[in-house]
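Left out: one protein chain. Kept in place: all the others.
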Amino acid sequence: MTSRKNLRQKLHHIIFDYDTIPAKAFDLVLIVAILLSVTAVMLDTVSSIRIGYGELLYGLEWFFTILFTVEYLIRIYASDSRARYIFSFYGIIDLLAILPTYFSIFVPGTQYLLVIRFFRVLRIFRLLKLVKFVQEAEFVKASLIASSRKIVFFLFFVLVTVSIIGALMYLIEGEESGFTSIPKGVYWAIVTITTVGYGDIYPQTVLGRTLASLLMIVGYSIIAVPTGIVSAEMAAMHEKIEAGNKKEVSCCESTKHDKDACFCKICGRPLG
Amino acid sequence: MTSRKNLRQKLHHIIFDYDTIPAKAFDLVLIVAILLSVTAVMLDTVSSIRIGYGELLYGLEWFFTILFTVEYLIRIYASDSRARYIFSFYGIIDLLAILPTYFSIFVPGTQYLLVIRFFRVLRIFRLLKLVKFVQEAEFVKASLIASSRKIVFFLFFVLVTVSIIGALMYLIEGEESGFTSIPKGVYWAIVTITTVGYGDIYPQTVLGRTLASLLMIVGYSIIAVPTGIVSAEMAAMHEKIEAGNKKEVSCCESTKHDKDACFCKICGRPLG
Amino acid sequence: MTSRKNLRQKLHHIIFDYDTIPAKAFDLVLIVAILLSVTAVMLDTVSSIRIGYGELLYGLEWFFTILFTVEYLIRIYASDSRARYIFSFYGIIDLLAILPTYFSIFVPGTQYLLVIRFFRVLRIFRLLKLVKFVQEAEFVKASLIASSRKIVFFLFFVLVTVSIIGALMYLIEGEESGFTSIPKGVYWAIVTITTVGYGDIYPQTVLGRTLASLLMIVGYSIIAVPTGIVSAEMAAMHEKIEAGNKKEVSCCESTKHDKDACFCKICGRPLG
Partner (left out) sequence: MTSRKNLRQKLHHIIFDYDTIPAKAFDLVLIVAILLSVTAVMLDTVSSIRIGYGELLYGLEWFFTILFTVEYLIRIYASDSRARYIFSFYGIIDLLAILPTYFSIFVPGTQYLLVIRFFRVLRIFRLLKLVKFVQEAEFVKASLIASSRKIVFFLFFVLVTVSIIGALMYLIEGEESGFTSIPKGVYWAIVTITTVGYGDIYPQTVLGRTLASLLMIVGYSIIAVPTGIVSAEMAAMHEKIEAGNKKEVSCCESTKHDKDACFCKICGRPLG
């Protein structure tokens, strides 16, 4: 009974911790295995490689899937709170990273969804103990969350614009230029406003080109909006961080602050 | 007489309010109807769908149009100030959203302009009571208005640049490369400076490619200008809002400030 | 003699001033004439239009050129300091805007350079008395000048990068993919790094695609550099302007400032 508990604790240390040598070694091996398995899946789709090494790659795919399945089961076994692990972000990714191979027995082709394994490499940040990286990620995340409502609003207008322009282009250009339906016109408008511009469909009448030019210039100008939103949000966050750091300034040390003061009454700096 | 007034008031509550359950239900049904009708219009242009379901889609189009017409008339009837509703932003959109179907009797094809109905979905923000969303929209709008003059000025220079480059490319490349006229050269220059780059027309001489490279690098660099303008404007607005928020804090109202205090010792806001 | 001087003064008022009714009317007529003449030049290159209206457009071109020539001579005659006008920005533009037609007698085709007349429309800002517009223009100009050294430095690195990548792609892809020479490879690299992407030349080998992907991601990331530079510069300028406006704050009015003080010793605000 105790040895069992011991085993579980040991496994827990190796799998979920990241500051001992065995834990680090485990993480490293895991990441290499993930990268290898994703590479194998990708190469398997290149016909010239599949002809020569198809058998090998198929074997590798099953080898890694069984390996990750075993690992997944051990993770469940070793975790403190099983339900919490299973329904956590990493738990779901870990499951999604093995399912496609099993599904491919029934529906061939689904194994290519294994590229989702890439997400598991997020653990690399943990391996490298890059606490700083986590902070940066938090910074980017927080800025995006703070900007999200403005960006949703912006995207709504973009969608309405491309819908209306797409319909107009369908009317103006018609089927000869490749605008065979409104949805295709909307697709073209998205390709244009985002400045991707494949060139599979493009206007060929004078009126169509004029409208397209307008759309391009609009797209070129309003790219400023999401950028401006995120930049401003990030600048504001920067300042908050700076302000937090500034607390150490000692300009008014000699002043005696009232007991209830939260800010220096002379220079306005926040008091610790 | 009173029952009539009652009816009108009831309708007003359902249509123009948004905090009672019937009002919310009405808005929800309306938005679903709008999305369905726009989808029907779009699908009607996909030939493979039209062949099978053309009759149905035609019926749906008239069904929704009559529905929205009735709704429009009720809105006029129920509004407090009829003229004000009719000439308001939403009033005009509501009208434009039904007209194309009627026009299509005389001019076939105009019904595709029904996609303008999308604008009616703006009400969704009201439904969700997303007051915050309205604030964000105001923020984006105010920033764009504040930047508009700078951006107009910027666009003027872009237009002059593409005109001159377009004329030069017409002279350099000529008809063989597809630069069949100056307007087409200008169109190409817009496609290039906005980095859309369809590839329907492109330079084929050494001199043309050199000029095109220059134009691309210019376009790539000056995208910074509108972005910089909007970013700076938004950052400035952020600061104003922050400053405004600080003033509203009432934590220090009861406190009596010392005579020599320039900043509130409780909340740090400047006294003045 | 006096009547001559009078005439010259009158002309000066009409041409160079912009606050009397005749001066405004003159500017308005001028701008309409410029826009008409540029449109005529552009339409003259559209073959379908030239066939029908070639004679008319040729006539219009000469009509406007002679008109602008007369106007140019009157400007010289009426200006206070002739040399100064002739060598000013507007003076040179005014001259360049008439020369191409005369040159086209000797070298056919040069008349299309008349689109340079567009620059004359800059006067429109004067007509509208948009002093604010001038301020905005100054703002954009000042920001760009402040950023110019950083941007030159950035462009230098972009140029070195595209040269080296262009040469590598020439080696990797070779003539079959359209990379027929290093200059063409450099042209492709510019088309790619600026995200224009015509698609006239594109990599077709695995190694080439990998290098291209790298270049795209680099191009996508470093677009942030010029934008960041200009944004930061504009934000800084904004703050300077704000700071200038803030001088009116009166938080420390009661304090008696020393005579030699330029800034309040309590709150640090600049003193008038």
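We call the chains A, B and C, going by the order they appear; numbering starts again at 1 in every chain.
In this text, a contact is a pair of C-beta atoms (placed from the backbone, for glycine too) under 8 Å apart; a residue touches a chain by one contact, two chains touch by 3 or more.
Quantities reported herein were computed from a predicted structural model and do not represent experimental measurements.
For the options C:Lys10, C:Arg82 or C:Arg149, the residue in contact with the chain missing from this view is C:Arg149. Across the entire complex, the residue among C:Leu11, C:Leu99 or C:Ala167 in touch with the chain not shown is C:Ala167.
Touch with the chain that is not drawn comes from one residue among A:Ala33, A:Leu95, A:Val196 or A:Ile217, which is A:Val196.
Where chain C meets the omitted chain, the residues involved are 149-150, 152-154, 159-160, 163-164, 166-168, 170-171, 180-183, 186, 192, 195-199, 202, 206, 209, 212-213, 216-217, 219-221, 223-225, 227-229, 231-233, 235-236, 257-258, 260-270. On the side of chain A, touch with the chain left out of the figure occurs at residues 38, 41-43, 45-47, 109-110, 112-113, 115-116, 118-119, 121, 132-133, 136-137, 139-140, 143-144, 147, 151, 155, 158, 183-184, 186-187, 190-191, 193-200, 223, 226-227, 229-231, 233-235, 237-238, 242, 249-252, 266-267.
Within the complete assembly, residues 195-199, 227, 231, 235 of chain B touch the chain that is not shown.
As a working rule, only the chains that are shown with their structure count from here on.
For B-C, the equivalent interface within A-C or A-B is the one where over half of the contact pairs agree by residue number, namely A-B. Averaged Cα coordinates give chain A a centre that lies 28 Å from the centre of chain B. Between chain A and chain C the centroid-to-centroid distance comes to 40 Å (mean Cα coordinates, whole Å). Shown for chain A are the residues that touch two or more other chains, namely 195-199, 227, 231, 235, 266-268.
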